[in-house]
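Here's a structure for you.
Selected chains from the complex are presented in situ; the others are not included.
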């Protein structure tokens, strides 16, 4: 993982700013011969797209992805795949105060301090818009995984939004795609909607927690001691804008557990070892066990809000700042497809890396 | 970050198994001319060393570090520094069942599945002993930081051990080094001792949470969008054995916050911008703000316990397993100096990386 | 250096095929605040552009570079710079035989064997057209070098084209830009022209040797033992299409020298050490000496020729193949600006890498 790239073999580099001519991703190391076209990618983009409800920013972005290279006659060629999304909704506007003022809780000030210059239009590189490129890259990873590990599924959903929490007992996977919150509980969606409307009307924003469940991941992916699957998953999540915490399996709750409680006991099943529980979240010693992989992360509330906050500007003047414009009251909603995308990239990358080192051969049990 | 290396410029590669001839680290990219000798490194090792109390494994390891290269006449030369720790306490013993059985919650089974072979002696590469090499590398990072950023401090301490939690109001930094739990609350140490004794007597183990506070880190370190300082810190923590969750600033609690509550408002102080709070944990947009950096992580309980657990062995037989031997009832205690070490490496690495790209120049405010 | 990226800190990734929608480069790690616009880049592109004489392919390519990201109000921001060149001259044509036949000496067959699929249009990724992206990236490197080391110059010129060789005694740097061969000998250009016309009329092609002279490079760049400046320069040259050999200083001729002859003796000059000769080509132990850096490389003749050659096709049939279309009789000519570009990238990358590790401080002499 370097500045704007991640992945060992399936390597993704993103580029672009919120209000420049466009943004995108270059994927290097993609296996050749995989069926891929823009039609496959677009539905992934549409899930992330803002403007689909009043709970996400009202900015209308087509987010149309164009494959610029690396695909020939509908198949990947093994050469770099460049995916480009042009910024069509670049409203000409007066950025006025934003150009020199620093929103509290936003990257404005650190970009200024580090680089001495920043593209302040729409947050520039720090905009959540950068994640569109990741979603496009994730769609390519999913196309490869579909051929290499057809049973693998990366399923993301919200588990918390401010005071609202998923009632685990109501978990219903089929509900996820049926409401604007990626919420696996159809009945609760209305309450979440009301809650968020309240937040929005109060000129406020709110944090969120998202969970990923990766099904069908073969055992053996990941490598000690720094190329662990959980290390790379955690890094991928933490690299998403506004993410402040990442958990695998029990996560932070592991601090409270005893060894007897935490042990995922094992019995033999028809197809090999079967675990009686999954405190580990499907990863032991940095390597996948073959169980479901469970990743959870928290997204802080959007820092661009209409409620005035005290801050300073580049001239060193103390000011009060209101951030006008089109901003998500809960940026965590859109983090769901983004997290699915980067998780797909990480899993595929480790699948290829494992194939490199071990040939994908597995030590037998029984 | 690749399989057994981490860092962009200050790059650390560790090698070695628990019961092989030795283990160590190679550091590439270290600045030249920095004062360094074995005497500087040893106290860092001693803090991590087991055998210092009955709460850590009784295995007696000298953990004596030898500088094998990269230092000449007491100063770093800019060439690779190899730090070696010989394994002196390699008891000849019958590993019997452990050689083929898989401890629940342990990397035994995934190493077997991935590689088809594993050094089962003491956990081999998956042993917490590998972290000794990280502590040695961290000591080198601290030697460089002492010269480049003398005011920088990396302070680790425990905040939770099973049911015991640090009472924040009692926080006393000076207490950390005065008790075997790295606990910043002298009065509470006795209760923690009793609690852990109970766990140990119950042939059990327990999880923990550790916090790092990095003081004196200059603003401007870290780089969007995958080379973020928090991304690399999270990856470094997650790569430590048994870590299941990582938080920056508010961490998972950010999911419950509103934007107004989460905003760290800014005023002008004598030396530049000053923040009225630190929900962000000292990092915005992946770049340090100059505030204290706050990292927290959870360590699961040791999976090697004396209480029998159901599992299988390589032959596919269902068994009950007791792990004899010298094991920490709370491996999270030793994670404190390990986390300090990898954090020091990450911060130094980003200091050098920032110097590479920006020359360390900073955009002014005021 | 990975599949389609090179550089440690100033990292260039190229993407794109000859006849796809476009091609380009993403530059990560560029210093911020550097003046850059499309007007600066274009003259570099124009030097590489084919169609400027009958000695290069008649394909008319505008090679217009568009800066898609990483630049704001005329200055680099430190975020990824994406440079895109759209392919405007994508003649619709029947590729017929070329789609399945393998040109001898061309990458057709190895792409087929490795990937099982290839974009055969114009050579796809293996086309010399990919080098346009490198030239664009090199222009950015030159913009940074202009600010960081204003006295640095990267000067490329041809020293051989088939039977024609530069007469060293006639070396005249000012002549380079005055003839279509980048030949530092104005008087000889006509003879080279006649020679190449003969080659072209004979439906043949011819190889070339190019030399780079890097002036004003400070001492201390490069790092033992695999990050040597000459290692990275050699790799950069060898990565250019059709390059078969690379030399530093004496190059292959060093095999014939004795130690007394090869030693570049040193005396003290006004500004520090001065060398009485430069057999080393300005690099000792992988690190620049401050002398002129001399790099030389050979380019094989274009494999796409009108003279029939025996080969096979994907069906395994033995055929005779003529390559119609617009091809350079001497692809080595265009290699001059390409080599300058990648050399500029390598030197800048090492300047930044050196700044990271040593802070750019230099051990004094005298």
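Letters A, B and C mark the chains in the order given here, with residues in each chain numbered from 1 onward.
Criterion: a contact is a pair of C-beta atoms (placed from the backbone, for glycine too) under 8 Å apart; a residue touches a chain by one contact, two chains touch by 3 or more.
Every value quoted in this text rests on a predicted model; they were computed, and no experiment measured them.
Here 3 copies sit in place, and the number of copies making up the whole complex of this structure is 4.
One rule holds for everything that comes next: only the chains that are shown with their structure count from here on.
Interface chain A/chain B: over half of the residue numbers present appear on both copies, so the contact uses mostly the same residues. Comparing each chain's Cα centroid with the centroid of every protein Cα atom identifies chain A as the most central.
A separation of 45 Å divides the Cα centre of chain B from that of chain C.
One inter-chain figure worth recording: chain A and chain B are separated by 26 Å, centre to centre, where each centre is the mean of the chain's CA atoms.
Residue positions of chain B touching 2 or more other chains, listed in rising order: 223-224, 358. Within the complex formed with chain C, the residues of chain B that make contact are 9, 29-32, 78-79, 223-224, 352-353, 355-359.
Put simply, chain A touches chain B in their complex at residues 1-6, 8, 14, 102, 104-107, 109-117, 125-126, 130, 160-163, 199, 204-209, 219-228, 230-232, 234-235, 238-239, 241, 244-268, 272-273, 276, 279-281, 283-290, 296, 298-303, 305, 307, 309-312, 314-318, 332, 354, 357-358, 361-366. Within the complex formed with chain C, the residues of chain A that make contact are 2-5, 11, 13-17, 20-24, 26, 28-29, 32-33, 66, 68-70, 72-73, 75-82, 114-119, 124-125.
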